[in-house]
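The complex appears here without one of its protein chains, the remainder shown in place.
Presenting subunit A:
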């Protein structure tokens, strides 16, 4: 009786998807269910992120010289990097602005698409590790860009024997090559994804390509708490790093080079630590506890920097560790809390409000610094971080309640 039912079920599933053929004789690398194939996809996603972030930070790297696995977005990003470079080449600042503006749109959407892809490929297994790796590659991309673009610019300057916009344009074109590289990665990734869809009979199409704003009202309280934690944490860390160099020079009497080094230590630490922490959180679970840990640690380092003269390397290293931990514990939590069809919307929303928060707070931080100085600024950031521990605690309690309810239901 049961076997008959099973056979019927098998037939049904075979009949459902027309292209659904399960070939058991695929080599490991080509079998979408196998780890090796998924590692290939992971590698592609990482390089995709690398290329995107490399281009994204171009203006930052060339400051003094100037005053997503979704295919469409990636093309847009590449195209706009080219526009940006063209703008520089022809000395049309408005063109550069246009390029950056739309690049911003493209770049962030790419991040959302990347997150969604990651969830669809790695959910339930190695999600934390994957997010950690993606963050790592993003940071490496930015850091490499910071170090390399300046060199490229001076080399091009030597070759062309002219400063100004021509050199800048050529340099940015070279930077654009990495975008093309990530575009190729995206193409390959898209092909693999479609192939896996057919082979594994996965419903890929609905995991977030359509963003419905009305989904927002369906978000649960836990999700809103996650959003709040995300925004509040990043606005307490990034603006400080942006304004931190003078702080270390004046308060701790660092030299200019030392101050730059300590400022970038947060990103340097996150490059190796994010995947490591991701792995850890995958093994141990308890994402919320880790998020709480990260928030409290960052708060401690803010207080250390503001109220003591202790060696700031301690505080900044702590901050780097906390930042890595939070990134790889917080973003996957969205996947646990949100149904698959709303995932894209959720990630998109999270990215949006994070960026909005960063934009607003960056301006506010500058204003606070100009009028009241660093002590006030640090106290301001601590005030933002304080409620996070409460929020995190809330999240903890609500998740424990859910666990308990589930246990009770299982017992009954």
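Here, a contact is a pair of C-beta atoms (placed from the backbone, for glycine too) under 8 Å apart; a residue touches a chain by one contact, two chains touch by 3 or more; residues count from 1.
Here is the rule we go by: contacts and distances are computed from a predicted model.
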- Looking only at the UniProt record of the hidden chain, which name from "Translation initiation factor eIF2B subunit epsilon", "Glycosylated lysosomal membrane protein", "BRCA1-associated ATM activator 1 isoform X1" or "Electron transfer flavoprotein subunit beta" is the right one? "Glycosylated lysosomal membrane protein"
- With the full complex in mind, choose from A:306, A:322, A:358 or A:395 the residue touching the hidden chain. A:306
- Task: Can you work out which residue in A:123, A:251 or A:341 touches the chain that's missing from view?
- Result: A:251
- Can you work out which residue in A:183, A:269, A:369 or A:395 touches the chain that's missing from view? A:369
- Candidates A:180, A:314 or A:383 - the one touching the absent chain: A:383
- Message: Even though one chain is hidden, which residues of subunit A still touch it in the full complex?
- Response: 246-247, 249-251, 256, 303, 306-309, 369-376, 379, 382-383, 386, 389-390, 393
